[in-house]
Each structure stands twice: as C-alpha cells, then as structure tokens.
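Yeah, one chain of the complex is gone here, protein chain that is, but the others are all in their spots.
Up next is chain A:
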C-alpha cells in the first residue's frame, strides 16, 4: 500500500478507468437481449433484497421476477446468466456477515445507552457493562454488567484450552506423522465423529450424569462447575484443533523431514526439530480456532451451568459454575424484553467480535505460514 496519498488516488483513478473501459467493452460485445435479461435479473434481485429488508409484503413480486428472468436467461444465455448468478451468490457471505454486524449492533444500542458511564466528563455508551459487576434485570438497581459472564467464559475457555490444545496437537501429530495408514484411516473419522456429537447431547450427559456426580464427589451446593463444563467444552473443541493442526503438519514438505531422517535423527527428533517448528504457526492457528469454538460453545454450558449472574468467590473457584456469555443469551432470550433483551445482544457482540478477531488472526497466521513454506518448497 502506498503511503503517498496523491499517488494512491491516481492509482485508484487508473483502476476505475480500467474497470469502466472493461465494462464498456463487455456491454458492446454482449447481445442486447442477454444484457437486458442480466440487468432485469440483478435489478429484481436487488429490489427483492431491499423489499425484504423493509419487511414489505410485496417482496414476492420482484423475487418472482428474478426467478422468471433468471430461468429464461438460463435457457437462452446460460453462460452469461451463470456467471452473473454465481457472482451474486458469492456476495451472499459478505452480505450475511454485514447483516449480522448491523442487526446485532442495532439491537444492542438501547443497552449501550442504558449502561453509559462517564470518563473525564465524557459519557461513553456501553462502558458501564465493564466497570461494575452487577447484572440484575429485575430488582433495583437494574444493571447489566457483562463482567460476570466474561469471567465465566474466560474460566471455561481456559480450562477447555488446557484440555484441547495439548491433546489436540498430540493427536494431530499422531495422525500426520506416527500412525500407520490403516490406523490413521480409523482414527481420523473417529475424531470427525467426535465433532459431530451434538452439543446438546454433551449437555444432556453433563446435566444427568456429570453434575450429580460432581455434586456428591466434591460436596458442593449443586453440581454446576466451571471445571467440568470446561472439560466437556474442551472435548468439543478438540476435533477442530486436531483437524486444522493436522492440515498444518501435513503441509510441511516431506523433503524437509527426509533431510533430518537421512542425518540419522529419530522420528521424534525430526518432529520436534523440523515438523513442529515449521508448522508452528499453523498449529497455533489451530489452537486459536479451538479457543474460538470453546468461547462460542453454547448448549453444554447452558444446560450444565447454574444460571446465576455472579462472579464466584474467590475468582479462581472452579468448583462453582454460574454463567457464560453464550449461556446467558440462550437462557435469557425469549423471556426478556426491552433493555434486558438488548443487553443479550450486547453479550452477542462481545462474543462475535472476540471470535471474529480470533478467526482473522488465525487466517493471518496461516497465510504467513503458507507463504514461508511455499518459499521452502
């Protein structure tokens, strides 16, 4: 990127001119009838989208127009319409992400306004959620602090990461480097299936088996513990760590490992001194994604936790489990209204932004690793 703004604008202008030029060529080269169909199809799709956003009951008409015009175009000008429609489909992911951001933030505004706090005479909306620890939607003073739930999420995620990261990396090493082919063909789908067990089934087992067990085993008031929620969530995050880390490990070129083995190194030496360092960034990306999964895990936490919005005493008390951000939303949505409901959206923002940052960070790390290994090949 150029730091010189004038040059940047010039570049941009040139870019736009090129684009215009290409569009003009495209328009002159294409049959007018095909062009008309494409314009009609895209236009009606945009109108339908707009109508849907405005919650208009007339949305059906442009949508039907889109279907008809696309269907007609499919018969007459298939190549062009295919390209257009697949382009429209490509934008869906971006649009979805954008819509998620817009709608969650929009719904959270009342809570941010309610929980304004003043710093140096400036009122900062939403700051009150992080400067005090009281969450109580019923009794006065009604406050919506997210800190207790952030604490819960941090506890669960920390324990889950302690489980998922070492075990996941070890299992990935096993699949990528150690296991004989037949064993690998058994273990790999096994771990995939572990990813498939629905979280509510984990939660159900936790609720009916683990919670009563911990309650008697540690003489607790109730059986909800961050310790065991963390263990269960760690088990659920494990497959993500395994599969991403395994991809990273197998992407290390064999030529690098062969060099070490030819020098008389043992398999373990070549793993610790060649494969793991070379794939280090990929493996850490895997752990980051696992952390993201653990943060976002909802149902097991909802079912197993007590559902009180408080910070346990002392803060490191893993034998009591109160609430995480995810379980707060799952438990509270539907029975809440007004600012309370809006505060749940605020919790959703904290979750969404954290996990999105983790995802982008891990993608960045992976891209860097691919570039480095690409150079080594």
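Following the convention adopted for this analysis, a contact is a pair of C-beta atoms (placed from the backbone, for glycine too) under 8 Å apart; a residue touches a chain by one contact, two chains touch by 3 or more; residues count from 1.
To be clear about the criterion, contacts and distances are computed from a predicted model.
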Protein that the absent chain corresponds to, by UniProt name, given "Phosphate transport system permease protein PstA", "(2Fe-2S)-binding protein", "Xanthine dehydrogenase family protein subunit M" or "Acetyl-CoA decarbonylase/synthase complex subunit delta": "Phosphate transport system permease protein PstA"
Of A:13, A:83 or A:372, the residue in touch with the unshown chain: A:83
Selected residue (touches chain absent from view) among A:75, A:94 or A:138: A:94
In chain A, positions touching the absent partner: 52, 55, 57-61, 78-79, 82-83, 85-94, 96-97, 99-100, 103-104, 106-107, 167, 170-171, 173-174, 178-179, 187, 189-201, 203-205, 207-208, 213, 217-221, 235, 238, 265-269, 289, 292-293, 295-299, 302-303, 313-314, 317, 319-320, 326, 329-330, 333-334, 344-345, 348, 351-352, 355-356, 358-360, 363
